[in-house]
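Supplied in structure tokens, the structure appears directly below.
The chains shown are only part of the set, and none of them has been moved.
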Amino acid sequence: MSNPSTYSPGVALIGTGFMGKCHAMAWNNVATAYGVARPRLEILCDVSAAEAETNAAAFGFARPARDWRAVIEDPAVDVVSITTPNGLHRPMAEAALEAGKHVWLEKPMALTLEDAEAMADLARSRPDQVTMLGYNYLRSPAFRAAQAMIASGEIGTPHTFRGVYDEDYNADPGLPWSWRMTHQQGGLGALGDLGCHLVSHLLALMGPVQEVTAMTAVAIPERLSDDGPRAVENEDSALALLRFASGAQGSFATSRVARGRKCRLQWEVHGSDGSIVFDQENMNELWVHRTGDAGFTRHLTGPEQPEFAAFCPAPGHNFGFNEQKVVEARDLLAAIAGGPNVGPDFEAGLQIERIIHAMAASNGRPVTLGVNI
Amino acid sequence: MSNPSTYSPGVALIGTGFMGKCHAMAWNNVATAYGVARPRLEILCDVSAAEAETNAAAFGFARPARDWRAVIEDPAVDVVSITTPNGLHRPMAEAALEAGKHVWLEKPMALTLEDAEAMADLARSRPDQVTMLGYNYLRSPAFRAAQAMIASGEIGTPHTFRGVYDEDYNADPGLPWSWRMTHQQGGLGALGDLGCHLVSHLLALMGPVQEVTAMTAVAIPERLSDDGPRAVENEDSALALLRFASGAQGSFATSRVARGRKCRLQWEVHGSDGSIVFDQENMNELWVHRTGDAGFTRHLTGPEQPEFAAFCPAPGHNFGFNEQKVVEARDLLAAIAGGPNVGPDFEAGLQIERIIHAMAASNGRPVTLGVNI
């Protein structure tokens, strides 16, 4: 077990888009925030040589690169951040694992359940390498405070979960057809982009899911491609009922066509002694009611929450979306240094994939999830 | 067809509890608010002679009475307000209809679906008598504004409905066992008390429901009676998926054990061109987003809404829960005077009952609702 305050792993980052930049900011700030050893930022890789070169300089990486296979093999690299399109997740993650590297992979794990299973199998066979999936919404101070409250029994026994994750990035019918809307290249739609985050939350709050019953819909069934109108294959929205292994019940909903919603990962948990409500669009607030309280109380994030304290000693000074990724980087580094992996690793990620694929396949009928979930 | 501004029906009110008083306030103010002829408040009936006498004086009724059958037969009475426990709904409503009277009945219609069917049959056979059910949440200015927005296409085609109705009146495990928690005397639990209101909303917003798939739960399975612990039979909470005849999909949830919720009849509708969000705990607000808007806009109730204007010319001066009942009284009087009955009459109420009973019986399997729904 390495000492996280002195061990400095070499990092390669593949991808420089939305999540690539987010990983870069995390790699740059994890030591500042947490006082761990600064990771060595070795290689920034992008399909575009120009992007790789410009961004390597800006993001603080020592070298740019175009060939991801060479990057993964590079002996200076200990851990690989993979932030490329979903179809590349499996080959890159497998190559990195086979090269003996730790893997930090953006969600969703893969396009298909078979891919995810193969990846989890490989990871299982290499227990000394850390895998970590980019479920950043699990990292915020408010979410962790909610988790801790439920775990410690502050709202008694949780019996009901209700959650949604809605955005509207696909709501415009004028948006042209894209390969992202096919099963083969895009995989699941809203379930893969958004729903998996909600599943990560509900598992962390309520424990394993035993059964799902779901309906999906394509709100805009056809869009214009260069070759004329083409069908949208993957779901714009989904709704589901849940039975948890604990006996609790739940509802689940996601949509990429919910006009006006931007990052509404919102849920509530009802327990025998209280309720908690959260909405990622106001990610610095938890609304909590406990038996005897006059109503719901707004808990604003503050330094009594460990993930907040790493960034700021003053309450009410809003924690940001990108800082979630810094927490994730710290979680990863802690696992690499030999501490427990809070995950989700590929094993846990596979359980999330099983649930969203079960929803996609349910068509209104109950689907029982495997025993090991 | 009578003229509502001159025809003054004779009224009997049975029951002086929560809803009895609410009906009384409505009967007293409907003419003031709407300028219709003042109804004649003839008889106030209660099982307790003392209550009947005291309240008749306070509520402005000419006479107190104890015998509801005599009240219903009284020739001075044209319309009967029934606000008694649910088990009395059927006999009283049937007697009133058979006596040729108009009927204003609190929800839910009856304890069982069979009762509701019999009542609807009888009402159908007497088309000149008006029946009206106490779905007061259909009457608020904000709700009617939402209905009008959807009907006029302001948010395009509605494709998704998500709604809940939560309270916490049964959350305390120390609450003793009561006959209200049995199927025979209490009928459905949260579905009958709360869920039926949510169904009234979703039907009014989205049109007929074709299929429901539901799960129910009893959070506190046993409570203390005078004879020791006894089982709670009817549901504390329910969750459901909905398919609408329009092709839209939806989710439904209700709970009487949702700690901290007091009157949370809350829903959102997603349409192709916008979204609307409502919460009865803030019943004077609608949150509306339309394509192109920068976000959700808070629409505060005001005199541009007809039901608001009847009570107040100044925007933002909150409309109250009890005023919903005044609107309901006006709707009833308009139907009695020969205008259209906006309902829900017994026919429409039966459809609501069919849906909540289908939910109660679903046990996780899809239940198709009849064609005439």
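The chains carry the letters A and B, assigned in the order they are written, with residues numbered from 1 in each.
Operating definition for what follows: a contact is a pair of C-beta atoms (placed from the backbone, for glycine too) under 8 Å apart; a residue touches a chain by one contact, two chains touch by 3 or more.
The structure presented is a predicted model; accordingly, all values stated were derived computationally and were not measured.
**Q** With 2 copies placed here, how many are in the full complex?
**A** Oligomeric count for the entire complex in this file: 4 copies.
Rule of thumb we're sticking to: only the chains that are shown with their structure count from here on.
**Q** For subunit A superposed on subunit B via Cα atoms, how large is the rotation, as a multiple of 5°?
**A** 180
**Q** Measuring centre to centre with CA averages, how many angstrom lie between subunit A and subunit B?
**A** Their C-alpha centroids are separated by 42 Å.
**Q** Can you list the subunit A residues touching subunit B in their complex?
**A** Touch list, subunit A to subunit B: 155, 159-160, 162, 164, 166, 171-173, 211, 213-215, 217, 219-220, 237, 239-241, 243, 249-251, 253, 255, 257-261, 270-275, 289-291, 293, 295-296, 364-366.
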